[in-house]
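The complex appears here minus one protein chain, its other protein chains still in place.
And now, subunit A:
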Amino acid sequence: MDIDPDDVFRDDEDPENELFQERDSTKEMLVYLVDASPKMFSTTCPSEDQKDVTHFQVAVSCIAQSLRTQIINRSYDEVAICFFNTRERKNLQDSNNVYVFNVPEREELDRPTARLIKEFDSIEESFSKEIGSKYGILPGSRDNSLYNALWVAQALLRKGSAKTAEKRILLFTNEDDPFGNIKGMTKMDMTRTTLQRAKDAQDLGISIELLPLTRPDDEFNMSLFYADLLGLEGTNLTQFKALVGERFEDMKDQLRKRMFRKRKIRRLKFIITDAISIEVNTYALVRPTNPGTITWLDSVTNLPLKTDRSFICADTGALVQGTPKLFQTYKNESIMFSTDELSEIKRVSTGPLRLLGFKPLSCLKDYHNLKPSTFVFPSDECTLCSNFIFCIHFNLLAVFFAVAFYGSSTHPQLVALVAQEEIMSTSGQVEPPGMHMIYLPYSDDVRPVEELHTDTNAMAPRATDDQIKSASALVRRVDLKSFSVCQFANPALQRHYAVLQALALDEDEMPDVQDETLPDEEGMARPGVVKALEEFKLSVYGENYDEESDSIASGKTSDASKKRKAIADKATEESAKVDWSDLADKGELKELTVPKLKYYLTANGLSVSGKKEDLINRILTHLGK
């Protein structure tokens, strides 16, 4: 592999590059295969705002949402949207009851574009007119819409080789027995051909995933047909859960979670003791999402520019070829390091992840954090690993966390491995079971800020019990009961992408994005909350604080600001003594000393930096001469 020599240099600016970036090499090709049969429209579930939402709407809104996520996070993935059990047909094979949805300037299986997202958003309105719903498998006809759909999806995925891309079909349906209304030979025949079709697809490296929509009172029976289609048996079958959602939101949540394929960062060897080590995979479950990298364009042609980097010797101006050595000035000498030496310095540990011991959870302080954590899960089907993880897991859950040394090549670090219990909710798995790797700081990374402003003689003021009580009352009042860490969308990012989408579609009006992170003013204005706040304020500040604080603010101006004020006063005074305009006209400004010039500048609130000439110019500009 080609190693980028700059990787060694880049360490400082971009720690653990690989943590934040995922490679494009594992791009995904995805066909959303949506059942559009009448049943999808007739089955509903209640949503938050009391409206009934059909299963079709659930599927469509989930796809719309995931397209948005895709275009932001994984825009190299290619997607196709395909409906089956439709009235109209539109596909290359010209098969009945299958409609491939697409927009101009885009292949059927291609990267999502702004236009696709935009038009797909309004699919519900145009659906009945342009595509229409019609159940394709009817007694007496030999049409098999599911077979056709799989056939079309597979044909779409013919593009690209299985080596470089993961190919998936995501099948949304609420019909557990697609051939239920036909009987006898025809049914057997259709079932078999469809299964064969699915198997063929799977043999070609396409994975088919089913997202069954159901209602609690009407279970999705996998064994009727789909277990065979997916090749599920035994425990796998029992583990496969249909999406039982009473509410629209729950269903959407579940769908969202299942639609994304998990990607591991890397596989690590976790050395427990000298003799035993296990394989674990690491996953990035929490990483900051950024607005993406900037590509420089030529503003005339809007074509991307090529960046050329060259090294130039600061002393001679000569071009330096090849990879230069690095140096650090020390004792007035340049101490040289080769990249090999630097990586040797950083190689301080023998294993990738090495267990050092265990500590009670109380030793893990809130300030022991530097960057987002990484999730550790035993690599598949290794009994030993999972066994071990189990054992340790139960122990750790109680009170302990494991301390290990993570010997990465750029940032070797002490890490805490904190066990996480599986947490389930109505919308499925909220927290997966496993361990979270938390990167610990070193002594040099922790700053003793608390001690900074301590008055050694005086006791620090402490709240009295009454004050604490009034604070408790307030805390109880303003309680966010169901707070979850990911309930807010990033306002800056939302705005950024909304603007991008608008620009990409040449829309005139810029969208207004709501900032969800602002406090709930209404809630805060509730009488109970206001009262609790008032009481707390009274208890810690005493009466008449507001007036006091104003006087404090004015009386307690710092020394620096006093000084600044004095300077300004003096400047105004001094500057008034001189007839600046007259001097400027005569060109005598340069006769004045710099401090005198500065009086004028300070008095008029201008910058005082630069050489004398700059100052004079600035004065002249200000005087309008």
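Everything that follows uses one rule, which is that a residue touches a chain if its C-beta (ideal position, glycine included) is under 8 Å from a C-beta of that chain, and two chains touch if they have at least 3 such contacts; residues count from 1.
Please note the rule applied: contacts and distances are computed from a predicted model.
One chain of this complex is left out of the view, and of "AAA+ ATPase domain-containing protein", "Ribosome biogenesis protein WDR12 homolog", "BOP1 N-terminal domain-containing protein" or "ATP-dependent DNA helicase 2 subunit KU80", the protein name its UniProt record gives is "ATP-dependent DNA helicase 2 subunit KU80". From the set A:Arg111, A:Lys134 or A:His622, the residue in touch with the chain omitted from the display is A:Arg111, counting the whole complex. The chain that is not drawn here is touched, among residues A:Leu224, A:Leu364 or A:Ala568, by A:Leu364. Screening A:Val98, A:Val403, A:Leu601 or A:Leu615 for touch with the missing chain picks out A:Val403. Across A:Ala64, A:Ala227 or A:Val499, the single residue that touches the chain missing here is A:Val499.
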